[in-house]
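The structure follows.
One protein chain omitted, others in place.
Per-chain numbering from 1; labels A and B assigned in written order.
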Amino acid sequence: MRYISKALIANGLALAVGPFCIAVQAQDYIDVEAERAAAAETQPAGRADPYGAKPAQSYPTTSYGIGAAAGTQSQSAANNNPQANMAVADRGGNAGQLLLQVQQLQQEVMRLNGLVEEQGHEIRMLKEKSLERYLDLDRRISLLSGGEAGAGLPVMPPAGSAAVEPVASANVGNNAPVEQPGEAQAYQAAYSLVKAQQFDGAVQAFQQFLRDYPAGRFTPNAHYWLGELYLVTTPADMEASRQSFMLLLDLYPNDSKVPDALFKLGRIHYDKGNRERAREFFDRVIQDFGTSRSAAVKLAQDFIRENY
Amino acid sequence: MKHMSALLLAALMLVSIGTRAQLVIEITQGRDNPTAIAVAPFAWQGTGPVPEDVAQVIDDDLARSGQFDPVARGDMLGRPSSQQEVFYRDWQAINAEYLLIGRVNVTDEVQMRIEYELFDVARQTRVLNGYEEGHVNEARMLSHRVADEVYQQLTGTRGAFATRLLYVSVTRVPNGKDYFRLTLADSDGARPIVLLESREPILAPSWSPDGKEIAYVSFETSRPAIFRQDLASGAREQLTNFRGLNSAPAWSPDGNTMAMVLSKDGNPDIYLMDLGTRRLTRITRHYAIDTEPTWMPDGNALLFTSDRGGRPQIYRYDLRSGATTRVTFEGSYNARPRMAQDGRNLVLVHRSGEGFHIALYDMETSRLQILTNTELDESPSIAPNGSMVLYATKSGDRGILAAVSVDGGVKFRLPAREGDVREPAWSPYMSR
């Protein structure tokens, strides 16, 4: 904004200087013809239409005036001449119009600046709320249509996500959940949407899956995939993603997807700008799972090498 | 120093005028379910007349907070001043939940000691006891300190009764120049002292973080200038005398820097003055109006009003990154921010419809809550404990001060007996 304002001011100055040249000249030399010509220019550019003023047109008379006026009459004589002074005031009025224009432009820029600020704010708000609204709508539609997941819009594939085996991994926890009837089919259906890159549909499918099988064998995987999916839907929802990964960590600390979830949490915090917190997660992956064959360990090591 | 003695003299001469402009408190709205507390008259153990009705001062403080409903003295069945004299059934009978008793003594005619004990009537136990000591001239301040202790014990929040107010009062002179007075008073409006009187405007009083100094803008030189004044000595110092605006002084939380508004470079911008070196740093650089700076409690950011978006809104300037971001988006007019010590509650002047109201903006949830319903409310100042907001409003054609709790539940007015009162500034906690 600063540069724009400077540019405006510069323009305003250039404009303001133009007509003033006549004023200078008018004090030296009283040229009735030039006076009339200038007055004719000044008059139509009345106050009602400030943009009608065309100062550039007065340049020819100006250059003529200075050449002819040089040294022919004294400054004091001009000062005592009321006609000349009125002319100064008139030309001043013209410059005054330009000044008003600059002020109007400033006000207009400020108003537009405000508009940009407000729209930027609204876009931010909309981004934050759209997923929320979408999920709410989805929930209600699901209730009405008996849990049928709508087809999501195809979006960009997940980039740089931790390498994870496509199908459910075995749980190594002490109280490993047991597979429920129909659970595997529901999980596969949801997962197939991920493979088809129908991420919005996949989000709904996994959410429905969690409602239907809150403690099934594939439940940790569903949390994991939701965490991944929230990052690739538009708009991405880092907070929802973080919560999904944290849920996995808190509920299934021994699940095989934990190192991947830790790595992703590190990435989320890094993307949010919290380098320190992110580093904690990466270090945890390496410390706790360094001896395992988890791909997350290498990813974490690579990431630290490149970014810290 | 010349200024100082003249000012002291002026201040002394003007005390009598000040007393007439004393503020009187009227409670207009309280909480639904206030705690019933009985403050029994404190026993006077000295000689001569009682210097101050300590219990009454405490009683009034607690009532004004809106969180307590003190029992009328006439309803009390006894006047205990020691634990042995307390009969709980007397207080249960009049539905008092708590009982405060105490004793007042003055030694050597100057040293006052207030001892107090607080009892939980239902559980029949003493929950707090202590004492306050000080000069007898400070009797009211000592009483406020007792009220602070009781308030903290029963609400969990530090009390802010033993604090002070600055405000500007104006006496109109028809067909002539008005009288402007900068006044210092206790938080209940009592003991007003006129610090400065002028026929030219005085405005923007503000406190140093330690409560020992104040800053304000005075037009006494026929142009605005920022002054700094020590309360104990009365010594004062003109900090600025620039062409154009010299306004809105705001002390940084560490007391070393003062934010202010100067237009010496063409239009109103925010500057920081290092109070040690007097060096100025320009913070904003915009052809819009930038004014009303206030500090975030951590001292790392400033909030200010700017119309760079066409209408006045609150912006935040981060001193470390130099980034300016807009804070408020709701409504066409948000101005004069004042930050609570929690760094979260922001009070400001918000326009809705044709009226200007005091509103509370939550920096975390971005929610704006309008606290007042009068039309021309301005100059909000938040208590150091963040519980109440003092502000200026109009009653008829007169300017008065009013207060509202940050949840909007409690309201009271402090109308002056004469003149217009405006621009209240609530002090920080006073060090003893």
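Everything that follows uses one rule, which is that contacts are C-beta pairs under 8 Å (C-beta built on N, C-alpha and C of every residue); 3 or more make two chains touch, one makes a residue touch a chain.
One rule holds in what follows: contacts and distances are computed from a predicted model.
Per its UniProt entry, the chain excluded from the display bears the name "Peptidoglycan-associated lipoprotein", taken from "Peptidoglycan-associated lipoprotein", "Methylmalonyl-CoA epimerase", "Peptide/nickel transport system permease protein" or "Acetolactate synthase". Note on the undisplayed chain: of the listed residues B:Pro34, B:Gly78, B:Gly244 or B:Gly409, the one touching it is B:Gly244. The omitted chain makes contact with just one of the residues B:Gly159, B:Gly234, B:Pro312 or B:Gly419: B:Pro312.
Touch with the chain omitted from the figure is made, among B:Pro224, B:Gly386 or B:Gly419, by B:Pro224. Of the candidate positions B:Val261, B:Leu346, B:Ile382 or B:Met430, contact with the hidden chain is made by B:Val261.
Residues of chain B that touch the chain left out of view are 172, 178, 201, 203-204, 219, 222-224, 244-245, 247-248, 261, 263, 265-268, 287, 289, 291-292, 305, 307, 312, 333, 335-336, 349, 351, 356, 375-376, 378-379, 394, 397, 422-423.
Listed by residue number, the positions of chain A touching the unshown chain are 5, 9, 12-13, 16-17, 20-21, 23-25, 28, 47, 66, 69-71, 80, 82, 85-86, 88-89, 92-93, 95-96, 98-100, 102-104, 107.
We adopt the following convention: only the chains that are shown with their structure count from here on.
As a whole-number value, the distance joining the C-alpha centres of chain A and chain B reads 41 Å. Of all residues in chain B, only 285-288, 307-311, 313, 326, 329 touch chain A in the complex they form. On chain A, the positions that touch chain B within their shared complex are 1-2, 5, 106-107, 110-115, 117-118, 121.
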